[in-house]
Each structure stands twice: as structure tokens, then as C-alpha cells.
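For this view, one protein chain was removed and the others were kept in their places.
Chain lettering (A and B) follows the sequence in which the chains are written, and residue indices restart at 1 in each chain.
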Amino acid sequence: MKNRINLQKVWTVFIEKKIDNIISKIKKSYEHDETAAHIQKYPLPSKESIIKILKDLFDIIYPGYFIDEELNLSNVGYFLGHKLSNILENLSREIAASFRHEHKIDTNQCELCDESLEKGIESTLDLLNCIPDIRRMLILDIKAGYNGDPAAKSFNEIVFSYPGLHAITVHRIAHNLFVKKIPLLPRIMSEYSHSITGIDIHPGAKICENFFIDHGTGVVIGETCEIGNNVKIYQGVTLGALSFPKDKKGALLKGGKRHPTIEDNVTIYSGATILGGQTVIGKNSIIGGNVWITNSIPANSKVTLADVEKTIIVKKINN
Amino acid sequence: MKNRINLQKVWTVFIEKKIDNIISKIKKSYEHDETAAHIQKYPLPSKESIIKILKDLFDIIYPGYFIDEELNLSNVGYFLGHKLSNILENLSREIAASFRHEHKIDTNQCELCDESLEKGIESTLDLLNCIPDIRRMLILDIKAGYNGDPAAKSFNEIVFSYPGLHAITVHRIAHNLFVKKIPLLPRIMSEYSHSITGIDIHPGAKICENFFIDHGTGVVIGETCEIGNNVKIYQGVTLGALSFPKDKKGALLKGGKRHPTIEDNVTIYSGATILGGQTVIGKNSIIGGNVWITNSIPANSKVTLADVEKTIIVKKINN
Partner (left out) sequence: MKNRINLQKVWTVFIEKKIDNIISKIKKSYEHDETAAHIQKYPLPSKESIIKILKDLFDIIYPGYFIDEELNLSNVGYFLGHKLSNILENLSREIAASFRHEHKIDTNQCELCDESLEKGIESTLDLLNCIPDIRRMLILDIKAGYNGDPAAKSFNEIVFSYPGLHAITVHRIAHNLFVKKIPLLPRIMSEYSHSITGIDIHPGAKICENFFIDHGTGVVIGETCEIGNNVKIYQGVTLGALSFPKDKKGALLKGGKRHPTIEDNVTIYSGATILGGQTVIGKNSIIGGNVWITNSIPANSKVTLADVEKTIIVKKINN
């Protein structure tokens, strides 16, 4: 045992020097770094806090599902008051932080602080005001799921466990903040849901009523997609960009419609890829699995893989 | 500073009124909502508690892997007693809640309460009794993984880190509850694993011994699939439904075999799609990557993409 303790002592002195040396090197690597270090700068929003806010919003949107207490008509008002105050305080602060950071506003200058906070409070109140309408749309999404999946046994099963509902719930919240041009937060929210569900919906996408994604892993819906009513999408579907225009220096041009438009009553089966900002899938169309589409499809079309029986070869295995 | 405080005071009064107004609107949106609100109703199971129960089951099924304490022959009995009591109490309660909710049983009527709880205790004891057999099957699954993946360095690596083992472990638990017709819980469990692994196995699927999913992201295995012994599946494979029969009113018919049967010793490579309740992949067959299959394949077949070299065009890029 003695030997071991001595050995450790030697290590300790040796290690302290090593650590000091590593600290200096890492500190040096932070200097002049505007890409991955955020030291002595305008405050950033907190990812942890944003995820907590999303959970509070789920508690309000789906009351009684994700909390331990039982809700009844006498306590539901207090429950809402408590949750809404929390969200107002926390989301206002995070929105303010994202504006201050975006516009490099020094938090010691109080007037400007308050303007950011005011914006935060305004945007949050507006989001909270929209909750009844967001709930109305999500109830339609739940019903679309129930009517679209023979394996769905009840509405409750969809609220509790369908990843597609998680993704569209977060999207309807994140999109509300995205159209208000709030930086960072909408993407942090959408990527949180992407991480939980495998469904990647950019908060910029416009998605109408009765939307249902089944299974969902691998679905990608790009920033400038427009999706009509009663659209059903299966796992692995990409609604993506075809090519990225560049400026004279060869840098990507940001903005512009790069992703497809899906009209009302379209179903898109698993693994289909639909690309391009000019591509329109006409209403009532059915897009078969694994197809690759880069041009518009007229309304009332059924698109399938050609000569399916010829795409594979079946051979006998000789043992 | 004074200016700022006054500003905040103004906001506070203004905000209180706004919040009160929002509370009223959201409360109103809860009224008569049978889809997404659960107020003053029969209790629901708790998703958080179900995830905790799954973690306790992992601790028992893989003893020594996911806990901080060291297990030895003298303390393992206490460890099991402690874990099993927890699971019995918590899972019985969740199963009872799911039955009460399903059958709209008022929890103030004690006799009926106890019947649900009795069902919960019975079902839980039956699951716990099956743990040795579930472990026997999972040990075979681990060995199938080790023998099927050249990158697997040890059994421990598979227990610790393979998403396919996580998914099949949760599935063998959830399926045990599914066949007992317990509502909600099996799907909450399977979607928890889907969220962790990207592998979506419906708890209804029947899966035999020596099952291995490698990588796994995007795998979908439908409710009425039947999978034999020694089956190996890669990422992005869909075992899905071909079409959904509808009743006279156009509503989906729930139930019926909609998903394929995979016989013994079949390997299915990445991205393959196999659809339809009448589709049978015969034993010893090898299904190549990205193929699309909607008809049965005879035993001992090798299915590959046709004319692979002709499916792509290789052009020189001129700069």
C-alpha cells in the first residue's frame, strides 16, 4: 500500500504541471476564436432552458398527459397560471439573449437590455396567445394519425408515443418563433425534436392542417417547403434542395425557395426523395416508395417505381 | 436603473392582464376536447415511470452493466429483491392505470380499483417470471451480434453500446405485455427505444431467436410481422404494409395481417423494403440492399438489384 501512495504522490506533482501546461494551451486556442469559443461576449441563449420551456409547452398543449399531478376543473387554472408565468419569464429571457447576441448588445447598457427583453416578452405573449390555435391544429394532426394508421389503437397512444406528433408539435411552436425572425431558438427547438424522433423539419417550413408522419426516422423537410392540408409522409422521405446557387465568389447564396411544394391530399411513401424549389407535387397525388423526383407532378397522379419486377434479380443459392 | 424598474412595473400590470386572458382562452380550448386534453378523467399511465421501470428491467437483465455498485454472489439476492419489489409496485400501478383508463373505471369505486390492480400485479408477476427466458433469448441475440459483425470486439461491447440489442431487449419486454393485451404501455416502451436507437419495432411483431440488427437507424418492423430464427437485418430496412383495407365508409380497417413473414436464416441488407401481409421471404434467403419486394420470395434465394452497373451513369466533370 505504501508503495502505491508514494507512486500517487509522484504522479500528483507531475500531473499538476501537466494540467497547468494544458490550461495554457487551451486558453491560447480560445484567443481570437470567433467560431467555437464564446468568452466575454454578449450572452447566448441556454439550450437546457429552451428544452425545459418546450416541456412546459407540452404540458400546456397536452394537459394531463406528461405531468404527475391529476388535473381537474378546479385546479387547472392554477396549473395554467403557474406554467404560463414560468414560460413567460424563461422564454422572454432566452429570446432577449438571442437578440442581444445577434445584435451584439452589451448587457451593461440598460436601455438596450430592456428593448431586447421587451421584444422577448412581446414574442412570448404572442406565442402563448396562439396556443389555442396551435392546439386546434395539433388535435387535427392527432386525428389524421388515428385515421391514417391501422396500428393506432387510440388518440392517447398517439399523444403518448408517436414521434410524428412530437415533431409536428415542436414544429408548430418553432415555426411561430421563426416567422418572428427570432434567431437561434427555433433551430435549437427543431434539432431537439430531431434528436428525439429522427425527424428533421426546418422551422421555416410551412405546414398546413391534418399532417401525419408515420414512423418518421430519416424524414427531412427543408426550410422553404410548403405543405398543404391532409398530407401523409412515411419514414425516410426527403423534401430537399436540388442545387445551391452561388454568388460570383463561389459562396452559397443564402435564402430563396430551394425546397418543394406539396399540395393538398398528397401521400408520400417511405424513402421517396423530392427535390427542388420549383418542384410541385399536385393535389391528390400518391408518391410511391423510393422514387426520385426532381420535376413537378400533375394533380391526381400516382407515381411508382417503373418495372418493379425488373429492378431485382432472384437467383437460387446453390449450397 | 430607476427607469428600468418603472418600465418593468408597467409591464407587470400589463402582463398580468394578458396572462389572465390567455388562461381563459386555453381553458376554453380544453373544454369538450377528447383528443389532446385529459382533465378530470380516469388516470393515465405515467410515461416517466414506464421509462424508469424499463431501466430497472435492464439492470436485472444485464446485471452489473448499468449500475454503479459492484455485484457479487452475496449481495446479488438483495439487489434482485430490491429491484423486483420496485418493478412490481410501479409496473402494477401503471398497468392498473392503463386498464382503468381503457375501461373508464372511476378510481373512487374501490372494488373495481382493486380488480385493475390485481390484473396489474398478475401481469407484472408473469413478466418477472419470464425474465430468465427473456435473458436466455437475449444472450442468443448478443451471440448472434458478435458472430454477425466483424467490428464487434466483445460481448461487453454489444451489451454496452449496440442499438440493435437495446431495441430487441425492449421489444422482448414490450411484446410480453402486448400479448397480454395491456393498453398503451407496450407502445410507450417501444417508442422510447425507437427514440434512443432509431429502430421502430411495433410490440406486436413476433421475433424468434438469434436476432441481430446492425447499425439499425431507420429500421421499421410492423405490428403483424413474423420473423424466424437467425435473422439479420441492417439499417434502413422496412418490413411494412402494402395497402390498408378500408370499410364501406372509407375508414381504415384496424387489425389483419398487413406485414411480411421472414423465415429462418434470412439476411436483409440495408435499405431493403419488403411490404405486404402475404409476402413471405423463404428460409436461407439473402435480400440485397435497396431492393423493393412486394411478392413472396422462395426459400434459398439471393435477391439483388438488377443490372447494378446500369443503374448509374458516371461522367467526367469538366472544369
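Note that a contact is a pair of C-beta atoms (placed from the backbone, for glycine too) under 8 Å apart; a residue touches a chain by one contact, two chains touch by 3 or more.
All figures in this text were calculated on a predicted structure; none of them were measured in a lab.
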item	value
Touching residue (missing chain; options B:S98, B:T197, B:N265 or B:T279)	B:T197
Selected from B:K153, B:K181, B:K206 or B:K246 as touching the chain missing from the view	B:K153
Interface with the unshown chain - residue positions in chain B	60-66, 68, 70-73, 76-77, 80-81, 84-85, 88, 110-111, 113-114, 118, 121, 125, 128-129, 131-132, 135-136, 138-139, 142-143, 147-157, 159-163, 196-198, 215, 217-218, 235-236, 270-271, 289-290, 305, 308, 310-317, 319
Positions on chain A where the hidden chain makes contact	1, 3-4, 7-8, 11, 15, 18-19, 22-23, 25-30, 33-41, 43-44, 46-48, 101, 183-184, 187-188, 190-191, 194-195, 198, 200, 202, 204, 217-218, 220, 222-223, 236, 238, 240-241, 244, 251-256, 258, 271, 273, 275, 284-286, 288, 290-294, 297-298, 300-306
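The rule is simple: only the chains that are shown with their structure count from here on.
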item	value
Turning angle required so that chain A lies on chain B, C-alpha fit (0 to 180°, nearest 5)	120
